[in-house]
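First, the structure itself, so that you have it in front of you.
Every protein chain of the complex appears in place save one, which is left out.
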């Protein structure tokens, strides 16, 4: 049993952290989030140059990472700086492309930062249910014609290539009969772009007779989706961990500086005890992210239980850390000008990405019944 | 809207409180709990003389009270002194006798303290489900013959007359088909007497061809039961409130006296904030008991929603108050010698009487669906 | 003990309900229910409507043009207003300044300012907090130095809610640095249009402009604008803190939020069934409903006691803490109920004029923003930490 990072990952972490410290303060971040599609294309290219996109994928897919520990290292750093570039959509769509095979050329472009991709899976009524797919794909010669609505597609605003889930057989909520397609975001694809409240580019996407290329086997898309979601959850949880770390550090530091009644508020015991609880839960969060990351390539049931356990904790610990960070800061924590509120906002909103705390608690229980 | 007690009840409260202050300190209480059947027959007679038993019943039943507010006043005082005499069993069995009618003579003996009664309703597998009755009653001439097992019958050890529920028709968990009987605790009734962990007399009761007198109408016992449970829940909740009050007062007082690091521990802000939360929840508890008591004779749905809301809070607030009281006392809170632990114990164990916090939350939700 | 409303109270509720049906425009009610941004004009319109009916100053005695209502009546009015989607009234003049003026102001001050609060001539804001004086209010440093028939005010106030709309600000200022810190504070009324007053917006994390910093640079304030005696301002501010208990518990607000939550949970589907039928979500909704039910009674008990002349204790602190916990839990449940549709946010969609198709359900846009905005509730008006101090210190007497 070994909890340390190997040398490659330590270097990756240091490189990324140094780059972000130099180039990604909170003011710049707000600027990037205000750009078209909600991020800086220039930064995205630099990330590609530094090899950070490549770190999300294994060698078979043209990358040089792709293990749970790689995702953890990269996304924790991204979370510490609230990076708005589309790493999560890239990871999730890319994981499916890599898993399906045959998309090496596209993946190379993705890893080079030339092509933006996203996973268009959720639908207006699917909530967090992974198997709930109502979009329909029908074969027409060698092509597939897809119709349906995809909602809250993170990174969807920028993506020129979409990985789209659609039903090729079965009931609307059956795991069987979901297929995945690569769809060019042009003919038959209408996007309504917007920004999420925490500053990330997203889109509502309408598919009207859009044509797609089948990824992997027909009807067998669920497994690829689940694996992509697992990777996505490791990533977004590590990102949450990074943001929680900063929120906690800012809070601790604030209580050292801020005085009331003539003494630093960090000397007030009631706040001390609550910060102690934040620190304890932060360690729990780190452990849980490690458990999820460390099991990403293990048996499905082991993996998925750790994944759901982790995302459940992201919701509960995240809420505690975010709300305490604001509360202990007082009014300052509420302002746009000061950083901590933005960290809190991101932490809370991550609960709405890839399944919330209740969803994953229920899923964890259901997975336990299968053992 | 009026939250004050009327003069009669204020006098009742003062009389009872004075009597208990003079005669019922914690040492005496332990002594009473160690007696046969888990209480003092002498004290019981004195309570009867003071009219406290009569205050549980309305004039039709030979008493001079019986409203929710009467129960609240009496049981809150009982809770402040951890009184072990069988008020709750008397109230619940008596409410059924009064509701069924025709048992005036017996009720008179009960109110005089001459006869001990109890409600034998729960069964080994019924948990908290009111309609779950598997005991069977069959008619044989004018008599009814009853067979079945009754479990955790509070006051069952002392009772010479039992109000027993048994099924006369229907499925084992149907509200319809439950009938109530008056059974003399002699032939065909085997008791195994014991004490609960918080010091109250109880019994497991086996009915083997016991003969009973039908109370009220055949198959229609559920309504009477539900009303008796409503009264019982108002009572035990008020009792819990009284105990929570003392536990909180003892805790506050302890922190004024007990010094660590040279100052009273009540000056430690972390404890102050937690005690503030205890005090807030105590007010919530009082409000909820008032809501339940004030609706005891209102429409069924209003009544039952308030009843379940209240018993739910008894479980959650009770746990908070009991655990904090012990924790803030430290080691002293763990000892038999010091009073607060006994209050905590009683508060916690009340959660297991007449449905726990989860049961009543679920019931509250179900009742809401009926509106 | 009788928890039922009397017939009079029931008929009062009907009267209020009919008034609201008739006089509250659906334009305003819709904005409030969808959580859209209210303009200054919206708020003024609603004040005027209430004032016309004589129902604006619910906490004022009749002699000053108030309603003279009982605690229960005020509670009913509050519940009905929230249920109907009425904007909340702006409290700074009505509920904060006015009671101080009535108790400590001169006859001239009362005669001049009180009617102008009612008829909307003056919009007031509050100048208590300073950057270095939050919970520790007594450490405030904005100074007022007497020069002839004027004070000259220098310093800075912050967290001034709706100060951007205000004509006047009532301030705690330091007029002496001798004795205890609390002793040199005075209560001063300052014209926001006076030379030397500057307003700087503070944008909150939900992007809203709601609070401000106010700077005073050699602002001349006539001596006649001093309320009560010099150096006694702390007493007046404290009087206000314990005096005003209606509304602290946020009952009407939470009622309305609970109803909205229930509507969302009924409409949102989880695996094809309403979210409200999900056992775990239903349990969390029921818990907060049960808490709110109890708090409603706690609130009424305290208000009725106060009507009957009970001395003010730590009760309003209890109402503040529990009331905000409940309100914030409702915010949390509402954002959670939305699922992924809590994420999209459009600031333009907060405006009345916006008529593009909403992203997701039409009630979704403001929900997450409101969750973040309402984090302020446990911070402002004496943080919940300060309230807990007050509660235990009163009880322990240490």
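Just so it is clear, A, B and C label the chains in written order, and each chain counts residues from 1 on its own.
One rule holds for everything that comes next: a residue touches a chain if its C-beta (ideal position, glycine included) is under 8 Å from a C-beta of that chain, and two chains touch if they have at least 3 such contacts.
What you see is a predicted model; the values in this text were computed from it and never measured.
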Displayed chains that the missing one touches are A, B, C
Out of B:147, B:176, B:195 or B:220, point to the residue that touches the absent chain in the complete complex.
-> B:195
Given B:136, B:218 or B:349, the one touching the chain that is not displayed | B:349
In the whole complex, of A:255, A:320 or A:335, the residue touching the missing chain would be A:255
Name every residue on chain C in touch with the hidden partner chain.
-> 279-280, 283
Please identify, in ascending order, the residues of chain B that touch the omitted chain?
-> 122, 124-125, 127-129, 132, 151-152, 173, 192, 194-198, 200, 202, 204, 259-262, 268, 270-271, 319, 323, 326-327, 330-331, 333-337, 341-342, 344-345, 348-349, 351-353, 356, 358, 361-362
Identify the residues of chain A touching the omitted chain, counting contacts across the whole complex.
-> 1-6, 9, 68-69, 72, 252, 255-256, 264, 266-267, 269, 272-273, 275-277, 279-280, 283-288, 290-291, 293-295, 306, 309, 312-313, 361-362, 364-365, 368
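Definition applied: only the chains that are shown with their structure count from here on.
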Relative to chain C, the most remote chain by C-alpha centroid is chain B
Intercentroid distance (Cα basis), chain B paired with chain A, Å | 52
Using mean CA coordinates as chain centres, what's the chain B-chain C distance in Å?
-> 42
Which chain B residues sit where two or more other chains touch them?
-> 269, 272-273
Which residues belonging to chain C are in contact with no fewer than two other chains?
-> 385, 388
